[in-house]
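Here the complex is missing one protein chain, while the rest keep their positions.
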Amino acid sequence: MKKDINQLFIYPKTWVSKETGDITKSVRQWANKEIVSRRLEFLDDLDTLFPKVRASLALDIGCQGLMFPADLDGLGLEVPDAAPALIMVLKEIGRADAGIGFIHAMEYALCALLTTAGGNAFSQLAPLFCGDTLNSAAMILPACGRTGETMPLFEGRPVAAVVSRNGAGFTISGWGLRPLDLGMDAAVFAVVGADSDGTPGVAVVVADGEGVTRGENILKTGLEGCSNANIDFNSVPLESMMWFEGEAAVRHLYSWTNLLLGAVSVGAAMGCMEVVGEWAADRVIKGGGLMKDNPLCASVLAEAYEEVALSWTLIHHLANALANPGEWGDAGDLMMFTQAQMTGRRVQSSALQAINKMMELMASEGYAREGRMEKAWRDVKTIQSGLCGVGGEALIRLDVARYVFDSNAV
Amino acid sequence: MKKDINQLFIYPKTWVSKETGDITKSVRQWANKEIVSRRLEFLDDLDTLFPKVRASLALDIGCQGLMFPADLDGLGLEVPDAAPALIMVLKEIGRADAGIGFIHAMEYALCALLTTAGGNAFSQLAPLFCGDTLNSAAMILPACGRTGETMPLFEGRPVAAVVSRNGAGFTISGWGLRPLDLGMDAAVFAVVGADSDGTPGVAVVVADGEGVTRGENILKTGLEGCSNANIDFNSVPLESMMWFEGEAAVRHLYSWTNLLLGAVSVGAAMGCMEVVGEWAADRVIKGGGLMKDNPLCASVLAEAYEEVALSWTLIHHLANALANPGEWGDAGDLMMFTQAQMTGRRVQSSALQAINKMMELMASEGYAREGRMEKAWRDVKTIQSGLCGVGGEALIRLDVARYVFDSNAV
Amino acid sequence: MISYEKMSKPADRLSPMEKPFRQVIRKWTEDDVMPYRRQYDEDWKDHHLIEPAMKKLCVDLGIQTVLFPEELGGMGFGSSDYMAGLMFAMCEEMARGDSALALANICSMWALCTFLLKPNINMRLARELAPMFCRTDKLCVCCQAMTEPQGGSDIENIDLLHGKTIRTTATLDGNEWVINGHKLWPTNSGGIANLFGVPCTTNPGSDDPDDFAYIMVPAHLEGVKQSGPYQKAGMAADKNGDIWFDNVRVPDFYRVQGPGKDAEVFKGIVTIGLLGSVGFGMGAMMNVYEILYDFVNTHTIGNRPLKENDAVAGVIGQIAGDIDICRILSYELIRLIDSRTKVGGKPLHSEETIAKARNIKAFVSDVMVNDIGKAMDVLGGYGSDRAMDVEKHWRDVKMIQLWLGGKQLCQAEATRYFFDCETI
Partner (left out) sequence: MISYEKMSKPADRLSPMEKPFRQVIRKWTEDDVMPYRRQYDEDWKDHHLIEPAMKKLCVDLGIQTVLFPEELGGMGFGSSDYMAGLMFAMCEEMARGDSALALANICSMWALCTFLLKPNINMRLARELAPMFCRTDKLCVCCQAMTEPQGGSDIENIDLLHGKTIRTTATLDGNEWVINGHKLWPTNSGGIANLFGVPCTTNPGSDDPDDFAYIMVPAHLEGVKQSGPYQKAGMAADKNGDIWFDNVRVPDFYRVQGPGKDAEVFKGIVTIGLLGSVGFGMGAMMNVYEILYDFVNTHTIGNRPLKENDAVAGVIGQIAGDIDICRILSYELIRLIDSRTKVGGKPLHSEETIAKARNIKAFVSDVMVNDIGKAMDVLGGYGSDRAMDVEKHWRDVKMIQLWLGGKQLCQAEATRYFFDCETI
């Protein structure tokens, strides 16, 4: 493409600080150097290159530990203020590789939750994320039950992990729990569980101790480089500060996850746009004339761009709202949860839709590894369907209807 | 609905000034008092009530002449800064009646153009808009040619009006020109024409003189209260300052029109949301249980809300970009024209989609006048299809592709 | 080739009568409807223009007799193997001109389907009511008075609710039924009906199908009251209003089939209503396609005909393609209905037939609403101009999408069948 992709998507420039600009720039340089400029090489040798490339982002630039306080050797980005910065960073990572983007989004969503508990929680996890080894966090959200069972619910969604009081702390138990991804890799789990009253909350479980069992490697659609597995927790002890009690904590986790994964998927779609832009400027069709100059193909390109551009706007908008809890509420409030669920669903769906359209223009190249597009398609689908949760988009609609129309539908 | 509709759609509160809040509030009071609280009465006696209700908004509150300088007896809102204020006002009007909203949007888009020419242009038109009579402006955009003709083009769209130099000024000619609406009513026309080189620009024609002929009243889908007619200009003289030369002027007109009509249609959709919200909270279905509590109906409500909410976000975002031309460019620049076309299309289409969904829930009541929804549906469709221009949404896609992908497709 | 003849018409499913029959209706549409239809919107209350067109079709061309057996002066469609195909052809041809007028004409036959379609022909009732329709020079308008104020589409949702919510009652008093209740919104109400078909209950609150009754009620009887018509977004030729039955007495054999069977034929005529809906939508789409064909051939963008711009071509090609797909689905729906008494066929009230008919109707409805909307867009500022005749179809087909329980009920009935749901 002739135009710089960074000049094609508008957003309120006042929302992006100088510091954000700087870190965004260094992530973009990493992306261009390590992946975008040699994407085929990256894809052909993913097993080797993924951890290597990831390390240079996470450890050298410091994107792992980005949100840990500076005195714990993190980069000290604090939420909610840093929301606009986080989406810029994740967009850049997602543009390079949605798998690496996903890993960071999981960590940042966990950190956003830790913020609500104050400094001690960060101290506990800093050795994992602010050292010189790669580590990741996984998230276990409510999923589904089996016919006949009765389970505690979060907004209609069955919660399978059980948290019980145990002296000054708690224990958590649950079997066959399915993380969004990273179940095999993660050092820490953010787990939606329910207490003995059936009230949901979020438990942050460090996976180094006894009682945590990982199942077999799960083969899946996308997010290569991340390995997933079912998790069993067998009365794993949990310090008091690591149990974030109440539905607001769960909503908080969902709100930030929607924001952060939204930025990753939009970034992935932007990466595809560069690929298809090149293709359309080079490919001759209908016996003469470039693809980009054919009105039908051009209008498909425009449709794809529109989905990406509008998604990016929505993500900025949500980031700004989360960054200013005084305006419409905090990430744990029902209003912001509703907005985040709605925006998150829309953005994932639009990003996927955009990539689908771009693939149509690439034809078989859209489908072949060498076309440099199909991985983003699989990655975004994996993120999108996982984020829906069992029941699919319908459940998110019901979240919205309950808040906006005072519906009692579950 | 239990919740206040004004608390359900988030936007950055810092974008809305105290003054904007005040005028928005008085428009909302007008809307509630004159239309929303007695909508059936308004609909049943539209011919009588439309001009009356319109006058209380336009003349008593001063929404006619809103953008004229204070020293000409206007309220002095200046663009581009006032963009966020204009959308708040038009949303409130649109919520009450999209026809009245349309009339004001047409005037404001004209005023935005006049701003680029400085004060004298306003002086000329102030007697029409800042006095105590109702007046309106119509807009004639490029449409289509007949097979075999060759015509000047604006971004591929045939321009039928011809502007010729005549001494110090110009004359404009054109036959059978079709305004978006208001052809029968308008005191002033903003007409896209082409000069002798075929370069498009915008002529502002005061329709009081010789050479302006209005055709028969055109029966149409919506926007009752506005009367349309084809227009002939037979060498109508045009002062120099009323010819806005060059494509940038045309783009400027499109950009603002997209913004302003977008706010009207979003407002109309919000009005429908209140209606369907009431309906769903009252209607018993499936032999028991309220419609709002049925998950399928609730998810349709949520879909409708989502379309409206995201549209409102997009309109705010566009308003902010237009209000800050230093960030991404001015309304006449290609970048902003592209964004405005894209956003305008999306917002109209989403607003219509939302109303369509809401009608589905209302069943026959959605279709009957007494259901208080079908007028907004017809109004928004009239605005939406008119704004597409001949060729439909495909042409707007091509605008986008030309800018973003350097496509040469027309 | 006339453009709309390009649409699919599966040769293996056409009655030999279909072509000549279509031609008769087509002539009426082109001569008696199209030249006047732009004025219908203003004629919604009085039907000065609409009633003569209806009379010409129903009486002069004899269309009000089609379902009655030949021996009673009818055309015998009720026992034809091609009933659905011919009814569909009629709906489509008429709706090409005006779907509301098509609706008024067809709905006049709708209630009659409860006792004039094989295998459920009730000859005694046919003989009783035939003189109103056959061998007469008077227009006879019939109205299926289904919906009730409180229930919305509950009454169509008979598989789930079994008529439990119906409030219109029928009480047997000697050899007469006494009817009481309030119905609203049916086509051909608003003051013009001569005969009503009335779904009601012999035991309010019961969900026993035996308690569901379907009774024919002549409009001139004492205790029948009709309101004037409502104003709507379109469909001016279709009058809708309220009907009140206040101790109206009819002979006992005016109940069309009897306990149990009434509920079945009622479910069955919902299927017929879905066929009609699809036919009206098809007619509207065919006409939109013709108009669009002409417009994109004669108007330009970028100084080339609209149809030669690849991007516009993509949109109009999709519209035409969608119409063709709906045409194909229509003939499958016809097959479902016309095979009802054949080996392998299912009765009109079978769960499978209803689910599939619902599904096709919902699909066609969504397509027509979307695609006619897109066709308006291709016409830009001319799209909303009544003189182009596209926007009227856009207004009309929305009504088709909404009636008979709308999209949500269609989805529910399809889901119930395909996933064996119990509470949906």
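Per-chain residue numbering starts at 1, and chain names A, B and C are given in the order in which the chains are listed.
Note that in this section a contact is a pair of C-beta atoms (placed from the backbone, for glycine too) under 8 Å apart; a residue touches a chain by one contact, two chains touch by 3 or more.
Quick caveat: nothing in here was measured; it's all calculated off a predicted structure.
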item: Omitted chain's touching partners, listed by label; value: A, B, C
item: Among A:73, A:327 or A:360, residue touching the chain not depicted; value: A:360
item: Touching the absent chain when the full complex is considered, from B:299, B:320, B:356 or B:385; value: B:299
item: Interface residues of chain A (partner: the chain not displayed); value: 141, 143-147, 149-151, 153, 156-158, 178-180, 218-222, 283-287, 296-297, 300, 352, 356, 359-364, 366-370, 374, 377-378, 381-382, 384-386, 388-395, 397-398, 409-410
item: Hidden partner chain, residues of chain B it touches; value: 294-299
item: Contacts of chain C with the absent chain, listed as residue ranges; value: 3, 6, 8, 10-13, 289, 293, 296-297, 307-308, 310, 313-314, 316-318, 320-322, 324-325, 328-329, 332, 335, 339, 344-345, 352, 356, 359-360, 362-363, 408, 411-412, 414-424
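Going forward, only the chains that are shown with their structure count from here on.
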item: Interface with more contacting C-beta pairs, comparing B-C to A-C; value: B-C
item: Distance-maximising chain from chain A - centres being C-alpha averages; value: C
item: Distance from chain B to chain A - Cα centre to Cα centre, in angstrom; value: 38
item: Between chain B and chain C, centroid-to-centroid distance (C-alpha), Å; value: 38
item: Contacts with two or more other chains, residues of chain B listed in rising order; value: 297, 394, 397-398, 409-410
item: Interface hub residues of chain C, defined as touching at least two other chains; value: 309-312, 314
